[in-house]
Every structure is written in C-alpha cells, then in structure tokens.
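What you see is the complex with one protein chain gone and the rest in place.
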C-alpha cells in the first residue's frame, strides 16, 4: 500500500493520464497523431528524479506544473502545446489519485476476502463451542465462540460491501479544465472525456467533480468502518488473551509479540496494530469531511488536504486488515479454558440459539458475496 | 428533529417495542394472550414523568430498567414476568433508536427532495448565465451560474442517494437477549424476532448487532457527507454575497440576517447555520467510528455514546439542509454584476461546455431519483 | 452543569453584560445616569419567555437582537438608544459565554479537587498492596495497587493544573463593537472596557478577540485531557472488575449497575459514563480547532459553532469526573484476589520501587496544588 501511494506510483499515474489525454485528443482531431505519439513516448521513457520533483511539487503546491514542464521539455517544440491541452492541474492530480485508489482497492479487497474466509471457517468450526458471553465487561450468559466469530464475520462482510460500493463510485476520471467548463476544446471536450475514461478503465462522471468531493468522503467513511470492524475483532481477541481469561491467543510469529524486558510474555501485536489503526482512522475521516465545503470551482486548502489523508487511511486500513487476516487463521483457541471460565461464572450452560445464528450469519454472507 | 430525538419520542418508541414484543411472544405461545393485552394496554396508557425517568435512566446508565419497572408495576402480578421477556436493555434501546432513525430519515429525505428540486430549477434557469469561475479563491475562466448550481445539485443528489442506502440498511430490529444468543425462548426466539420486526416495520438482521455497529457508522458517514455538501453551497453563496463580489444574496427573511450594531447589513444567516453544522458533523462522525471496537457481546462506553451523537448528527444535518432549502429558491441572483465581474477579470467570455454540462447533470439526477 | 449552560443562565449572563455595560458607560459620561439605572432596572426585572427567545435567536442566528429589543422595549424612549451602545452581538454572546465558563470552571474544579483527594488516599492506603502489573493487556511484573492509583492521581492533577491555567486565560471580557475597532464611543471605549471587565470580575484583553479564539481552543484542549485522564481510570477499573480478574469493583449505588436481563450482574456504570465521555470529547475538541481559521473581523459559521460544543465539553467532562469521583472513594478492592492473580502469573513478588514512587507522586501533587 505504501508503494501504491508512493511518489513513484503517483508520477506513473500522472504520466498515464497525460498519455491517455493526448491519445484521446488525437482521436478527436484536437492534436495531431504524431504529437500524441511523441507525448506517449516521452511519458513512457521519461527519467524522473522523483525526490527533486516531489520537492518542486511541494514548494509550488502542485505536481502538474513541474511534471508537465518536464514532458514539454522532452517532446520537442512542435508537440509542446499539445501536452496537457485543455487540462488543469487538478485534472491530473485527481485522476492520478483515482488510479491509485483503484490499485489500493484491489489490494484491500483481496485481504478482506481472505479474512472473511478465515472468519467463516472459525465461526463454523466453533458454532457450538460454549463460552461465557460478556457484556459491559462483565460475565453474563453463555454463548458459543462461533457466535462471537460470526458477529465479526458479519461486520467485516458488511464493511466490505460498503467499501466495494464506494470504491465503484469513486473510480471516475477527472477532466474539466481550469474551471470545469471544458472550454477550449472545440466542442469535442465531452468526447475526449469519454475516450480518456475508457482508456484509463474509469467511469466518466456527468460533470467534473473538482469541488464536489462526496466520493472521496465516501471512501474515507468506508475505510474508517472497515478499520473499526477490524479493531473490534482485535479488541475481543486482546481481551480473551488476558492472562486471567486465557481463552484465545494470537499465533506465534517469528519476530513479533516478544518483550524487551520480559521473556515470558507473548504480546498481541497483531491486535495492537489493528487497535492503533482503529484509533487513527476516525480523525482522518473527519478531516476529509471537514474539507467538503470547498470554495467555488476549485478550492483552496481543502482538496489539497485530501490525497495524503486518503493515502494514510488506505495504509492504516490495509495494515489493520493484514494484521488480523494473519491472526485469525492461526488463532489458538482454548475451549477447555472457555468452559472453565463459563462454569466458574455459574450462569448455566444454555447457549440458546447460538449455533443457529452462526449458520444464518454464514448463509447471509454467502448470498451476498463470494465467501 | 428535536422532537424525533426527544425524550418523549424515545419513551414512546420503547413502549412500542415492549408492546410488539409481548404480542409477538403471545403469537408464538411464549406468554398468554391476556398478558400481552395487559402489557399493550399498560404501554398505551402509561402516564410517565419523562423528566424523572430521564434522570433515573442517566443515573442508572440505562433506560430499560426503570421503564420496564414502571410497566411491570402497571400490568398486575400475573403479567409481570411476561414483560420484556428474553430481552435485554440494549434490545429496547437500539430498537427504539432505530424507530427514531426511521422517523428522522423521513424528515430529512423530504427536505433534501425539496432542496434538490430547487437546485435543479436554479441550474436550469441559469444554464447560460455567464460568471467568473474561481479557483484557489482567484478569478480564473468563465463558467455559468447554472454550472455552479448543477455541481451543487449533483453533490446533494449523490449525498442523498448514499443516505437513503444507509438509512435502508439501518432499519432493522434489535433482539438478542442478554448476550445475543436469544436464549430462554424455547426455540421460538427467531420466530419472535421475525414477528417483532414485521410489527415494527423493520427488517430482521441475520444476528443481533449489539456490538456490530456498522449501520450506525454508515448513517453517521452519510449524514456528515450530506452536511458537507450542503456546507459547500453555503460556502459558495457566502463568498458570492461578499460586498465586493455582490453576485448573489440570501433572500430577506423576517427576523434573520440583521445586525445588532449595523442596520445596513444583511448577514447570510442561512449559510452561517449550514457552515456551522458542517464544522460540527465531522467530529461527531469520528466519535461514532471511534466507538466501533466495542468489547465482546455488548460493550462498555462505546454503544452508550452513540445515541446522543447520532441524534446530534441528524439535528445538525436537518438544520443545515432546512436552512439552505429555504435560501436556494429565494436566492437573489445579480446577473449584471456577474457579467461585470467577469469582464473586469479580462478572461474572455467563453463558457465552454457549461450549458451542456448543466443538462447532463440534471438528466443524470432525473434517472437516479425522483427529482 | 446543564443549568450553567442552560438558556436561562445564558440570558441572565447576557442581561448582566448589558447592565454592566450601561453602568460603565454612565461612569464615563457616555450615557446618563438615569438611563443606566433604567437599563439596570429593566435587565433586573425583565420577564422573559425563554423558549420563545431561544427560538427567535436560533432563527435569527443571534441572541443579541431579540434580547436587546426586549430591553429597549422596557426602558422607555429616552433610554432606548443607551442600550447596547457601541456593542455588537458577539460582544454580548462572548461575554455571556465567558461568564458561563467561569461558573462551569468552579463546578469542575471542585469535583476535580474531591477526586484528587480520594485518589491520594487510595494511593497512600495501597502503596504496598501487591498486584500483577499488566502491559499490552498481558500479565507482566508485580506492582502495587497504590502505584496504579498514584499514576491516576498524577494524571488528574496534571490535567487539573492545565485546566486551571486555561480557565484563567479565558476569563476576559469581549467588547469591541461591530468590527473590534471600539468606534463610536468618543475616545472612552478603553476606559469603558476596563470598567466593564472589573464589574463582571473578568480580565480585559489587549484587544477584542472576536476572531482570535485561542482561549476557547485552550479550554477545549484542557477539558478533553481531563476527560481522557478520567477515562483512563475508568478503563483500568472496568478491566479490574472483569469476572475473571475480580480485583476491584465499583461501589453499589442504588438504581445503578443493574441489568434488565441478569439479576446477578453489577455493571460498572460509573466507568461507562466516563468512558463514553472520553470517546465523545476528542471529536468536540477537534471541532473547536477546526473553527479557528475564522474569517476577517468576525467569522461566519466558526464562532457560532463554538458555544454549544464548548457547553457539551463541560457537560461531558463534569459528568465523567462526577461519576468517577463517586466511584473512587467507594471502590471495593480485593487484595486477596490481587495476590492470587499475581501468584498465578508466576512472575515473583518483587514490587521494586512501587511504594517509594507512590510517596513521590503524592508529595509532587502536594507541592503543586492544595491536595
């Protein structure tokens, strides 16, 4: 995920945008074929000093200007004006971000799928393993461990569905020119936008979305919910792993869970990563919402805040999900201790409809998604 | 909206839950018909000192205990045990919250629909009214005022669609008993849950969701996005209404917009309400996300934080949308000043594809929703 | 605290402002003595329909206009112009808020003082009571319960000191007129400001602070930290009270801690209140920070968002501190279970410097504050 949102991937996506734009404009006769080829060739072969470019972009407040300058410097005088024609900095920045979002979504969905499958197996295997249910951090009445796992499963599955939906909504091109009016393209701007979208494998929105950032906010929401649902699993496992409870433990992983002062300890490091992420994502999502009331056609401060925050949301979410996707299949369950704690609580052994509910939950997920 | 989330509506919803529960249990033979009738009668006629009850609930950390006690005190000894049978405090609290959410959603959707219609009309009427487009708070190239309004329209329409979807997801009953295992109901718990859901006009989830709070988080997200999109309109109008810009003004409303020190001023009070709400909703949504990793079967501190925060989100969102739904149809547009500012900027008069984009935006909304 | 920030207290504070302003202006010869007396009499005797006034204020976006109108209606034609002279809505709103803050601070400091004393006693009494120290939710090495309590004490004491400092900073009058230039008062505005401050028992800032909101943000920070430190105590107690740990329990309180489905349970309701508050305050503090970049001389949306959010911060903080101030002195400690859990962990009994550290912590607090 760090690679997906790294400077190099960003520049590559930006070059992909300029290439596709030139080709779309050539197809519509706005620039010449040879110019489009020169641009594509330049974008394909450009040797970029990423660090220097990132510095210039940070200083200037936009990546587009120094990057377009480099492309223009490469294509020769005749094609110079054909580069970035009718586009604005934010067209490049947003479309590049969307291409990164696309790649990021694929990574995350894969990890979520793997976690979902592990959770379904866990719920199924322990559908009838009795344990003490706990409410308000107090022993309450019996449940089964499968019921607990089925609850995790449903939460992840629901969060995954929402994320997939928001991901789908967000995968649209940005192309509007300076003020989103698509001026200066001789009546062919909409045709260019369509070609550009197709070439990049993205949708084409009814209008540019320079200052209409719902889709970004939708993604931030969905990521915060995925991380929160993952943090819930981590909360439960870390509580079950407490010395006095001792009902479930993270798997041993080389180089993880040790203590620099106590050799006997096995720390729930996967849970730590997920809980830490679940603490950090809410504030980041709030930032994205705060940025929504952007000024006029393209805002000042708001949209520029989004990309790094969204990248962090993907990175934290992916980190949390990866950590727990590793923990869940290797979880060490101790059914004897579960039974012992349950009996000690003196609340009987009636698990109610736990097993039935587990089956319902698994069936529910099967119908909705490719469990 | 204050009424919908008021103490009285909450108690009424809680009584509705207890009535429907008793009737569902009578239908399944878990309690007697006369007991169910006695409960329904008690819930229907209970004279409750709302202030005293709210105090007891706050002190005890739960509404269910004092309320159920009052019902039991009313139904007579024989029916006493039939009240709240197999249910837990959170079953009552969550279902009551969902019933409030349902009512709140209807209110908000109506106001959004009215705002959407006004925005579409505004966009259409000004599809070709030229004005200066502004980016990074600087004059840029021409657009039309209709293009600006169409951008607002699309944002509200998208936000509304997301809200409707989350609203739909959230409208499910909560019924799980102490630990969500549906114990103690003689194998008939799922049938009771189905009947209870139908009676209340809610869906029945695959499993209780005591500590799986995605739906609440989804609503919080959707509300924050609606408010943010509304705040965007307020941001733009308040900038257009600046003394030196003078292109659009809020309508005059009796008792609004005056100044206690300057009689000449007309303050953009509708915009103020929306911008203020857009500042407050992000932190509230973040709170809901922070509460997601709830402990075990029913958490401590997390779920108890949700209801007041969600109520505040609905109230602020409704306040913002209502304020702008009043502003938009009465907006005073000054096309002459728009043209004057545009000419003064010296960037020509080419509006590009603005009018076409307006038509596309309106058509897009028409296909998606009942504009 | 609800009373302090209630509509009635707000109106009373606003009337106090107008009275003191008139008297200060009379003392400087800006208005006549009889006019000042008429205003003071009107403000003292005004029968206000609070609900109706709140509605007008909400609709108009400011309390000052309808309230000043009512005072003017009461003082008679000659004194009419002397009311609210040279002041602006925000002068009234901010000064009234500061007066509420002053009252709120006294309440909270008293409760904090009581909690601090209980914590010091707890730490002292259990300076040498051995228990298992726990890190990353795993049993680690021995500590004493006094060490845990001393850590709570230091956190509360530090948080209290910061709050007292921010409270002190914030207690200044707001008086600047329409744009903060103090115009229209014949060169006597600064003298009026000084008299006004003295009369209200507030400081006089070097300049009006209409759009310089650091002090509000400082208070929000301090409140969030008090609540967080209180939530830390609640987190620990609720973990110690877990069925399997059973080392400490909240005191029994009539009407609190019961369960509507399980008679055997004793829920940590005080902790629940504090943890819930600790979840809600961060987002509210963030809102106050988000509002800092207010526009020009008096902003739009930002400052109007502050008062309700700050009130909520005080209410939640006071609720959390009150709940834990009640829990701490009545805490049921089980030293036998502590020892049993410690021995079961097999990590020896060496408490290190625990007792010494407890003494240091108590001494540290004694030197800083009136423990």
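Each chain carries a letter (A, B and C) given by its place in the written order, and its residues are counted from 1.
One rule holds for everything that comes next: a residue touches a chain if its C-beta (ideal position, glycine included) is under 8 Å from a C-beta of that chain, and two chains touch if they have at least 3 such contacts.
Everything numeric here is computed off the predicted structure, so don't read it as measured data.
Only one residue from B:87, B:140, B:154 or B:215 touches the chain missing from this view: B:140. If you put the hidden chain back, the residue from C:10, C:97 or C:154 that touches it is C:154. Only one residue from B:118, B:144, B:227 or B:290 touches the chain missing from this view: B:290. Check B:268, B:299 or B:319 against the missing chain and you find that the one touching it is B:268. Of the candidate positions A:25, A:95 or A:290, contact with the unshown chain belongs to A:290. By the touch rule set out above, subunit B reaches the unshown chain at residues 132, 134-141, 238-239, 241-245, 259, 261-262, 264-268, 272, 282-283, 286, 290, 341, 344-347. Residues of subunit A in contact with the chain left out of this view: 56, 59-62, 64-66, 68, 84, 86-89, 92, 177-178, 231, 234, 238, 255-262, 267-269, 271-276, 278-280, 282-287, 290-291, 300-302, 304-305, 308-309. Taking the complete complex into account, residues 88, 133-137, 140-144, 147-148, 150-151, 154-155, 158-159, 162, 165, 169, 177-185, 187, 189-190, 206-215, 217-218, 221-222, 224-225, 228-229, 231-232, 234-236, 239, 275, 278-279, 281-283, 285-287, 289-290, 292-300, 350-354, 356-357, 360-361, 363-364 of subunit C touch the chain not shown.
Just so we're on the same page, only the chains that are shown with their structure count from here on.
Look at the contact of subunit A with subunit B and you find the same residues on each copy: over half of the numbers used there are shared. Spacing of subunit B relative to subunit C, judged by their CA centroids, is 29 angstrom.
For this pair, subunit A with subunit C, the centres built from the Cα atoms lie 38 Å apart.
Averaged Cα coordinates give subunit A a centre that lies 26 Å from the centre of subunit B. Contact with two or more other chains is made by residues 238, 259, 261-262, 267-268, 272, 282-283, 286, 290 of subunit C.
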